[in-house]
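Report on the structure given below.
Left out: one protein chain. Kept in place: all the others.
Then we have chain A:
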C-alpha cells in the first residue's frame, strides 16, 4: 500500500492548509503541492503553524540554519509549545538552506546546538523530517497528508466559507487553542454558534474532530464565567510600563 499510483490514493482530493507567509517563504512548496501533486492547497492566515495537514497534524518548516545557533531557539520553542496546545501531532521539516545565485554552496558546519535541538525535539515527541529543497518538502507534505487520510484524519470540509460562514469562522478562530481545521469543522458540522454552545463534550469532539481534552477545553471556554477583574488593563501594554514604544 506504500506504492504510489494506487488508484485509491488518487481519488480523494487531499487538502492542506498553508499559512499565508508561505507564499513568500515557500512559493515552490505551494506550487509543487498544487501542480506536481494535485493537492488542494488553501492559503489562509494560520499564524500558529506553516501547514495544517489534517485534523490533528500541524507541520512547521524550519531552515537548517535556524537550528544552528541559539538565536532562534526561543522563537521556535514558543511556537512549538503553542502548537502542542492545539494539535495532537506536530512535525518539523528541517529544510536545507537554499544557495542563492552567486553564492557558493556553504559547507554545513554542524554545531553542538544543532544536535541539542534535534535531541530535545526527539525527546518532546515531535516528529522530524529532513528535506533538501522546497520540492522535497512538498513531497513530504503530500506523504503526510496521504498517511493522515488513511488514518481517517484528513480535512474533509469546505475550506472557504462565504458570507455568514466567513463571520462564523472568524468567531471560532478567536477561541484559544482551537485550530483552523477545528474551526472549519465547527462551521460545517453545527447549525449555529448556539448549537455549538449547547453541545456536550462528546458532541463537540465528534463535530469538530477534536480529542477529548481539546473538546473539554472548548466546552469550558464557552461556559466560562467572565470576571472583569481578570481582564488585563488595555493600556499600557503589559510589562512595558517603563519603556513605552512609539
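Heads up, the rule we're going with is that a contact is a pair of C-beta atoms (placed from the backbone, for glycine too) under 8 Å apart; a residue touches a chain by one contact, two chains touch by 3 or more; residues count from 1.
In the analysis below, contacts and distances are computed from a predicted model.
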Identity of the absent chain, which is to be given by its UniProt protein name, from "Proteasome subunit beta", "Ubiquinone biosynthesis O-methyltransferase, mitochondrial", "FA core complex associated protein 24" or "Small ribosomal subunit protein bS16m": "FA core complex associated protein 24"
Full-complex contact with the absent chain, from A:15, A:121 or A:154: A:121
On chain A, residues whose C-beta touches the chain left out of the figure: 2, 73-74, 76-77, 80-82, 84-85, 110, 112, 115-116, 118-124, 126-130, 132, 136, 139, 143-144, 147, 164, 167, 170-171, 174-176, 191-194, 197-198, 221-228, 230-232
